[in-house]
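Here the complex is missing one protein chain, while the rest keep their positions.
Chain lettering (A, B and C) follows the sequence in which the chains are written, and residue indices restart at 1 in each chain.
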Amino acid sequence: CAGRDTGPDLDPAVDAEELYDRAYGRLQGGNYQGALQMLRQLEARYPFTPQGQQAQLDQIYAYYRMRDRQGTNEAARRYIRENPRSEHLAYAYYMQGMAWFDQRASLTRRAINLDPARLDISNAQRSFDAFRDLVERFPDSEYSDDARMRMVFLRNLIARHHWHVANHYLDRGAYMAAVARATTVIEDMQPNSVTPYMLELMAEAYENVGESDLAEDVRGVLARSYPDHERGERPHFF
Amino acid sequence: CAQPDAIEDPRELERFEARYDVDTAWSTRARGRAERLYLGLRPTFDGERVYTAGHAGRLTARNPENGRRIWRMDLDAPLAGGPAVGQGMVLVGALDGRLFALDADDGELLWSTQVGGEILTAPAISRGYIVVKTSDGHVRGLSADDGGEVWSRSEDVPSLQMRGGVDPIIRGSRVIVGFANGQVRAFGVRDGESQWAQSVGIAAGRNELEQIADIAPVMGASDSVVYAASASDRMAAISLSGGQRWQRDLGSLSGLAMDEEMIYLTDRHSEVHALNRNGGASVWVQDALRARQMTAPVVFGDTIVVGDLDGYLHFLDADSGDLVARERVSRKRINTAPVVAGDKLLVQDGDGRVRAYRLSER
Amino acid sequence: CVYRQDIPQGNYLDDEDIEAVEVGMTQSQVRFLLGTPMLKTPFHGDRWLYHYYLDSRREHRSHRRDLTVFFDENGVVREIRDSADS
Partner (left out) sequence: QVEPPESLIEESPDGFVVENIRLEGLQRIAESTVLSYLPLEPGDRADQSAIRDAIRELYATGFFDNVILSRDENTLVVGVEERPTIARLEISGNQQIETEMLRQAMREQGVAEGRVLNEQVVELLEQELYQTYYAQGRYGVEISPSVRELDANQVALNIEIKEGRVARIRQINLVGNEAFDDSRLKGQMELRPAGWRTLMSSRDQYSREKMTGDLEALRSYYMDRGYADFGIDSVQVSISPDRRDMYLSIHVDEGEVYTVSDVELIGEFPVPAEQLEAFVQVQAGETYSLAKANRSAEFIEQRLGASGYAHAEVRPMPELDRENQEVALTFVVDPGQRIYVREIRFSGSDTTDDQVYRREMRQFEGAPLANVDLDRSRVRMQRLPFVQQVNIEEVPVEGSPDTVDLDVNVEERNFGQFQVGVGYGGFTGLSANVSVQNNNLFGLGHQGQVQVQSNQLGEFVELNHTDPYATRNGVSRTIGGFYNSQSLFAVGQSPVSTKSAGMNLRFGFPISEYDSIRVGGSVRRSEFIQQSGTSDEYRNFIVNHGEQFTRGQFAGSRMDSAELNLAWVRDTRNRAIFPDRGTRRLVGLDVSVPGLDLDYWVGRVNQTSFLPLGNEWILKMDGEVSYGEPYGNDTQELPPFRRFFSGGTTSVRGYENARLGPLDSNNRPYGGSAKANLQTELILPNFFADDGGGQAAQYRFFVFADTGYVWDDIDDVSTDELRSSVGVGANWLTPMGLLRFSLARPINVRDEDRERGIVDRFQIDLGGSF
């Protein structure tokens, strides 16, 4: 019955309150697909009522538990657009971040210790931007601390991705590409766990381009800000 | 404005008490299967001979009494408009823009010329000039001696128009031409001078289909008034000197016929109307043939005759509009109105079959 | 003798471009004439490096042309160093 998504007809007698309880029951019970359909019904029958808005909010949660990234993001965006003054806005922004947040790399890759940062990080970037939105708009919402922690993880992941690419270019003799990637991480992504290695990489690239005085200055910065970083130390991830 | 009518299914034909017998005087075949091409081919009669043209390129002159062939000429061209006869010449136009002129007596080719546009209607000929309408909105005046172009006028072409076009009518020194944008204009036959223009069809609608306002293929003209209907639910009587006499919100896709006091019109839904010539008051309406995509009517004796999409000829009583006779010409659609030749009625179906009928009271 | 693709890096400038830049120009004028410098110098804001090299193993040469534009503290060109002159 995928075609007709209007689902079971709602008998008008059941009012919004009772309908919401039924939907909430399904949500708790883990029947997210069924809950989603009822929530959509509820929102259609009783828009702009407290139950209708709550139904819109719960749809975000249902999509999230169904691991439907696009659905979660879409539902959250719709809620933010249609309820500009709701007090649950923080939750909607937070869920936009969670929609794209993904920690589990594939089993086999983890088995041979391959850093997930080597993969495509567009989702990580979307998640980071959404969390930043939340933290800027609602600095002290109940979700902001958790968001800040996830942002640290994501920033390091994205920085490591830039590190892999910079290394790829350094290895092949594309020194300016390597310096540019290092610059992005050093200038725009502080703090992150990759900066010392990026500084060293930048110095090595300047060396190869015949700019040894620039290389010296960068090594100076490295020594001053990361005293216990030995020269030539390779990062622990690969 | 009216929603474009959805395609209704043609109304079933009921039984009725026929008042006339229809018997075939003669029958022949003008080769060229073109049922779905909606061409402007139909027999024509100059009082002496009947001329027929087939899409395969053959022009034939026949004796109106028994249909025996007098002469025949193969033109090797996709004939599509005509024939027309006048001043001892027979004219026929082709899809590739060529116009042929033959001697009416022996069929010898006098001249042929490339007019420069698809010819789907019968040319008009009078006083040494020929007027040809092409589907690109041009109307040209040619000299009857050698077909050389004397003048040319044109109207812009709407993005979507009805198939076919309007046969120009010459009255005195004027030629009346209907265009696809709903305009009826009069030009001097000799010099193409524009004398007047009336917009009968109004293109009003939000999409290209609703904006169709072509003038219906068959107009009617007396010495003083021309009657024209358009596909956009409007028809008008215009005086030959240019003023509009009256108008009615009645449209047509095929055209009208007239006798001394009445106008007979097949409207957009293929209902036949009889209107009073002056004033346009409705006299009767016959809707038994609704949605049978019928040709323009023709006055034959005191009956009105129309052809339909299944090859039937329907005879209506001129005074009351009642169905008085029916005859099946063939299984093919009849695209052009029947033609009166003396006491016979000539009709040509889409595949070129030509039949002459005689009507006798029961 | 393993094949290695050519690796172009940096801003490809030719003589007219370089001659067009003079001391005293502002940074936006230099950017209009020479474009965006590809070799970033996050720790040396006082100079823009318009370096170019094409490392081509096939032709065993590395075509090279380096231009460095130095700015004073309010962003006006104070010195231009062109590797071709040295």
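Worth pointing out:
Methods note: contacts are C-beta pairs under 8 Å (C-beta built on N, C-alpha and C of every residue); 3 or more make two chains touch, one makes a residue touch a chain.
Note that the coordinates shown come from a computational prediction; the quantities given were computed from them, not determined experimentally.
Every shown chain touched by the omitted chain in the complete complex is listed here: A, B, C. The hidden chain makes contact, of the residues A:R26, A:R155, A:R181 or A:R219, with A:R181.
Residue in contact with the omitted chain (choice from B:T52, B:S126 or B:Q161): B:Q161.
The hidden chain makes contact, of the residues B:R15, B:R68, B:R206 or B:R362, with B:R206.
Residue B:S135 is the one among B:T28, B:T52 or B:S135 that touches the chain missing from this view. On the side of subunit C, the interface with the absent chain consists of residues 1-5, 7-12, 14, 31, 35-36, 38-39, using the contact rule stated above. Think of the hidden chain as still there; on subunit B it touches residues 3-4, 6-7, 36-38, 95-97, 114, 116-118, 135-137, 157, 159-164, 206-209, 212, 253-254, 293, 309.
The missing chain lies against subunit A, touching residues 3, 6, 12, 40, 43-50, 52, 85, 106, 108-109, 112, 114, 118-120, 122-123, 161, 164-165, 168-169, 171-172, 174, 176-177, 179-181, 184.
Going forward, only the chains that are shown with their structure count from here on.
As a whole-number value, the distance joining the C-alpha centres of subunit A and subunit C reads 38 Å.
For subunit B, the set of residues that touch two or more other chains is empty. Across the complex, subunit A is touched by residues 7, 9-10, 38-44, 49, 51, 53, 55, 66 of subunit C.
By the touch rule above, subunit A contacts subunit C in their complex via residues 172-177, 179-180, 183, 186-187, 209-211, 214, 217-218, 221.
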